[in-house]
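Missing here is one protein chain; the remaining ones are kept as they sit in the complex.
The block that comes next holds chain A.
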């Protein structure tokens, strides 16, 4: 598996799902980075720890006239899962750490596989071992 620093990018992200366009932009950047052959490391801080919550559930939408299956509502946990699989199929690493204290505050302890608990020292380790780091703060 490829793992040199020159091929690894770290992202620190702070926004929760379903609140701003930064979230979609963040995921598009991850997808594009994988297309370029980069290993990905994500540090989810503050509200971003909810992105990997396994209890997220798609819903129908009566205004759209569609049931849950037809609506096929986007869920950030599915986006993460999809990117995990994309990385694996491209022989790239995709690592994800949620800030543990942020998780506890929000009670979002049930997360999908491959998303782990950590803290700021992990962000420092991630960044130190990466070519560069992109921080996307919240507003």
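Keep in mind that, in the parts below, a contact is a pair of C-beta atoms (placed from the backbone, for glycine too) under 8 Å apart; a residue touches a chain by one contact, two chains touch by 3 or more; residues count from 1.
Keep in mind that, in the parts below, contacts and distances are computed from a predicted model.
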| item | value |
| --- | --- |
| Hidden subunit of the complex - UniProt protein name among "Glycosyltransferase", "Ribose ABC transporter membrane protein", "DsrE family protein" or "Osmoprotectant transport system permease protein" | "DsrE family protein" |
| Sole residue of A:25, A:61, A:91 or A:128 that reaches the chain not shown, by the stated touch rule | A:128 |
| Hidden partner chain, residues of chain A it touches | 12, 14, 45-46, 119-121, 123-124, 127-128, 132-133, 135, 137-139 |
